[in-house]
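Data first, discussion second: the structure below is written as structure tokens.
Missing here is one protein chain; the remaining ones are kept as they sit in the complex.
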Amino acid sequence: MKANPEAQSPIDIDPPQALRDAYRRVRSLTERLCEPLEIEDYGLQTAVEASPPKWHLAHVSWFFETFLLVPFLPGYVRFHPRFDYLFNSYYEQLGTGYWPRAQRGLLSRPTVAEVYAYRRYVDEGMEALLASVADVAWSTIAERLRIGLNHEQQHQELLATDIKYNLAYNPLRPAYRSDLSQSSCSQPTALAFTAFDGGIVEIGAKVDVGFAYDNEYPRHETLLRPYRLANRLVTNGEYLAFVEDGGYEDPALWLSDGWANVQSAGWQAPLYWERIDGAWHEMTLGGLRPLNPAEPVCHLSYYEADAFARFAGKRLPTEAEWEHAAATVPVEGNFVDDGRFHPRPASGHGLSQLYGDCWEWTGSAYLPYPGYRSADGALGEYNGKFMCGQMVLRGGSCVTSRDHCRATYRNFFYPHERWQFMGVRLAEDA
Amino acid sequence: MKANPEAQSPIDIDPPQALRDAYRRVRSLTERLCEPLEIEDYGLQTAVEASPPKWHLAHVSWFFETFLLVPFLPGYVRFHPRFDYLFNSYYEQLGTGYWPRAQRGLLSRPTVAEVYAYRRYVDEGMEALLASVADVAWSTIAERLRIGLNHEQQHQELLATDIKYNLAYNPLRPAYRSDLSQSSCSQPTALAFTAFDGGIVEIGAKVDVGFAYDNEYPRHETLLRPYRLANRLVTNGEYLAFVEDGGYEDPALWLSDGWANVQSAGWQAPLYWERIDGAWHEMTLGGLRPLNPAEPVCHLSYYEADAFARFAGKRLPTEAEWEHAAATVPVEGNFVDDGRFHPRPASGHGLSQLYGDCWEWTGSAYLPYPGYRSADGALGEYNGKFMCGQMVLRGGSCVTSRDHCRATYRNFFYPHERWQFMGVRLAEDA
Amino acid sequence: MKANPEAQSPIDIDPPQALRDAYRRVRSLTERLCEPLEIEDYGLQTAVEASPPKWHLAHVSWFFETFLLVPFLPGYVRFHPRFDYLFNSYYEQLGTGYWPRAQRGLLSRPTVAEVYAYRRYVDEGMEALLASVADVAWSTIAERLRIGLNHEQQHQELLATDIKYNLAYNPLRPAYRSDLSQSSCSQPTALAFTAFDGGIVEIGAKVDVGFAYDNEYPRHETLLRPYRLANRLVTNGEYLAFVEDGGYEDPALWLSDGWANVQSAGWQAPLYWERIDGAWHEMTLGGLRPLNPAEPVCHLSYYEADAFARFAGKRLPTEAEWEHAAATVPVEGNFVDDGRFHPRPASGHGLSQLYGDCWEWTGSAYLPYPGYRSADGALGEYNGKFMCGQMVLRGGSCVTSRDHCRATYRNFFYPHERWQFMGVRLAEDA
Partner (left out) sequence: MKANPEAQSPIDIDPPQALRDAYRRVRSLTERLCEPLEIEDYGLQTAVEASPPKWHLAHVSWFFETFLLVPFLPGYVRFHPRFDYLFNSYYEQLGTGYWPRAQRGLLSRPTVAEVYAYRRYVDEGMEALLASVADVAWSTIAERLRIGLNHEQQHQELLATDIKYNLAYNPLRPAYRSDLSQSSCSQPTALAFTAFDGGIVEIGAKVDVGFAYDNEYPRHETLLRPYRLANRLVTNGEYLAFVEDGGYEDPALWLSDGWANVQSAGWQAPLYWERIDGAWHEMTLGGLRPLNPAEPVCHLSYYEADAFARFAGKRLPTEAEWEHAAATVPVEGNFVDDGRFHPRPASGHGLSQLYGDCWEWTGSAYLPYPGYRSADGALGEYNGKFMCGQMVLRGGSCVTSRDHCRATYRNFFYPHERWQFMGVRLAEDA
């Protein structure tokens, strides 16, 4: 679960025509992401958190249907009477119930073709709705449409991460796409730390400056102590030193819950690392590849990120430290738009890789900002009810859309989860 | 797991050409059974015991590849180096290991098309092998071929039962085929009991009289006490009386393990029964239908069969009692060959429904016959290693092939299992 | 669970005074068995099946209270209003419900002293009841009393087995008694096989010849094929050869369910065997001891007994074969009366160790005899409802009372259970 976007995105432009274009653009990307799939791949779910592509395709459509078409398009009839049950994810207040998350992969019907027909049907409804610009409810519609588009962008990222997980589970190690380009860089930018002053700073989203999720509000003051932030992400090579130094065997480096997780899950390396005849490989969306030590280490849990930081004599940044630094940096990097589907070695000067490549674990628990108010009704369940037990990640990844990223964006996952493109940036007290 | 066939089957005719014809016929039926499926249905597994159709299609081919092509066809090269791992079911002695049964539904690859290509590849190998009649190993080949064909027939039945289970799991209740004919009979043959004398009788398969699995040997004497056997299967109507009389709420009717199962699984009726607006319905391969009280009750566990018999003041027959009675009756009934895919109400005189319609639970544990010897090598794992904890069923069902049924055939399942087409015939002491 | 006794036992003598003496004798033994315990040991339950001694002490008293005092002693008031809930084991038809079996060890109250007070209270009631000999219900009372005494004898055995299990669980390996004598014999009787003719024989309990449980009735004819039975139990030394030959690593020797159990439970030897600095030891009620190869191997599951027999090229006897042989042998052996609390090496000539030492797994499933009728009411739940999924054991063990053993006695446990004193006697076809 996460949230997002920023000021210059076309998604934020009110004119109905611009929003309609954004709608078409976002919906189209979702389907392009599925093009490399076989029909058999669409229904697969190999872990509770790795939903089938088919479910994502339908769920995001259900979102538009439920929050826009049903309430605002006169005469709209739902595509299928049971789809509100099958494709509601977790919105309790709708009162429809929902098919259990862990069993999304156990439904062969509707078929892929039927799900695409559902998308077409919703698209037609949305086009009709967006053609009715005189509607007095326009501002509400525009706001919900922005949420719906950002929502679909989040599921685009989940498509990539879930497809990766589901294919990597297969002992045949099938690639999602065999034509992905790879970095030949073997030497990343040298690690360095950038110093920041402390003091009272503002974080959080500004009102009326582009789209933001409710959990990014209100903008508020926070007190920082002087700190230093690494100029890039931790690399595979650096993390390999931790692995080979016995990092996964030394409880002194781990949080108690993390150590228990290492034991029970038998972790010995990041997700997708695999040692074959003594050589480390990494499963990617482009298939199995020899591990490139220059690339950022990816698919780490919070526990691993934290243990590595301890091993390195550093710590994770807080989300305020991260945001304060990132607010000065343009939103540039390696995104899904770039089509690499894999993090890229750091290059260049200054703070790099803040956006894209890998989400960055922070040492901050996902909690409401002071003065936080969730949205009313079922949409209020989007972010607020998850504010317990999870940790904040910042920045976006190589499978996030560029216009979905911004400095104030708060992503969040449980500390044991690692199937997202998650990495580490180190920090330390100044 | 079960076993079979009988004397007049083409499968039993030695001439290579006859066996080749049998091979083509059996292989063809497997694929015809899959014709109504969507590609999405091929990979589905909604319970450990309900394997995906795709897996069945590949596994039966792997069986021919492993036990015939690899050892007997010179120069044969396996279709894929990992398929012996993916499609071995449980043969430990092959030393390849096998993909866990519970996770057969978690593999989107190989695709359906690739699995059909695998079938073609194996078929070509088999045609080549069967063309080499002068082979000195012919008698072994012929014997293994008969096993392989009976094996594929067993998986044809599993295809039907597993597809039924997997589709019924879906809240949309999709039909396997919507064109299946239904019985309009509402009045089955009246229940009556046929008396049999006791004494020493022989049961088990005769040597050199058609094909039989190793677990049907040796033919041996057993001592029967006088008994009486119902002329037909218990009907839905009769079982409904048990349900409505509170049969599922009265522990006095149940075995201890059965009662625990009723509690933990929340059983209140046979599998596939569903009460909609007060009226009982039954999910079938033809879709959801109103319950027909004249049809045999089906999809009962041993626990339910036993509890019903106690409720009725009767008991289940032993397998020896059943076989002694069935040996006098021709192998006729409602089989997969008839294309109904559902049990049919009893009609006519005398002992009816012994073959086809529903497998019949007996009160006999599945144990080796006196003097039993399992086959040598991995094929010895076919039946012998399951001789613990399971109960014997007899007779075949509406999704069994006619030429797979015989009086001596011993099918076996755990007492809690009910996803097969399993019913009850009552018996009592004379 | 098991059952039994035999004809000459004082328990079978009708005169009230004799039964009163038997009552005192049996009740007294129960308490003597608990004398070596610390108060802390009384409440311990380290596995679902290993009930706390305190529970046994109370439950057997509850049995007399429920089936004798409440119905037959005028004016009797239950000792405590909740004890029928706490100390009912599994009698559904009483309608009181019962505290979950798995949680019997989670109750510190009633205290041990209170449980002994409960025993005294029930004893007083029983003395009063037994003093009322003119009671017209005497024959029913006498019959139930015999059941109650046999029942308490079964729980005496469970006290020994459960105490052993619960203490052996403790890494300190405390002994139940440190003063138990040990056998110095290192050379058991040589293994030999005794031949028996086949034919129709009778097994099961004769009416009016001493006490028997309902599951031993009716006496009936069965057909045996000629067979040979080992003259003694399998020894530790013989079983050690199986262990050292890789028996626990070779799936070809095991039933499918057995092999799964070996894998999931990590079995590598019988329960209580422990290798310390390369030398095999065995935990006993007398504490940890070096393994004596001459003693019978004990604490095997059915799976292990069956795998060993296959390894040895033999098989387990059926219960009919066992009983036919045992019927000719006097009930002599190493019982709880002998105070060894451990099996003893075989000595002497002829069939030895049939009674006492170790219960002997048979290859027979625990099923009703032909014509079996369970008792009426809740007492009918004593044996009948367990007739599914379990295997029969015969003969009694070193913690069974001598007057609880007889040739027709049918004990039964699940094939994976091994915490009872269970061993193996081999058989083969003649």
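Labels for the chains are A, B and C, by order of writing; each one numbers its residues from 1.
The working rule: a residue touches a chain if its C-beta (ideal position, glycine included) is under 8 Å from a C-beta of that chain, and two chains touch if they have at least 3 such contacts.
Source: prediction; values computed, not measured.
> Considering the complete complex, which visible chains touch the unshown chain?
Spelled out, the missing chain touches these shown chains: A, C.
> From the listed residues A:L29, A:V70, A:L191 or A:L255, report the one that touches the chain absent from this view.
A:L255
> Check the options A:T222, A:N292, A:S352 or A:Q420 and report the residue that touches the missing chain.
For the chain that is not drawn, the touching residue is A:T222.
> Suppose we count only contacts with the excluded chain; which residues of chain C make the list?
Residue positions of chain C that touch the missing chain: 38-46, 82, 85-86, 99, 105-112, 166-167, 169-172, 174.
> Touching the absent chain: which residues on chain A qualify?
90, 92-93, 200, 220-223, 225, 251-252, 254-259, 302-303, 306, 363-365, 367-368, 370-371, 381, 385-389, 391, 415, 429
In this section, only the chains that are shown with their structure count from here on.
> Using CA atom means as chain centres, which chain is nearest the centre of all the protein shown?
Looking at where each chain's C-alpha mean falls, the closest to the middle is B.
> If you average the CA atoms of chain B and of chain C, how far apart do the two points sit, in angstrom?
38
> So how far apart, in whole Å, are chain A and chain C when each is placed at the average of its C-alpha atoms?
That pair's centroid distance is 60 Å.
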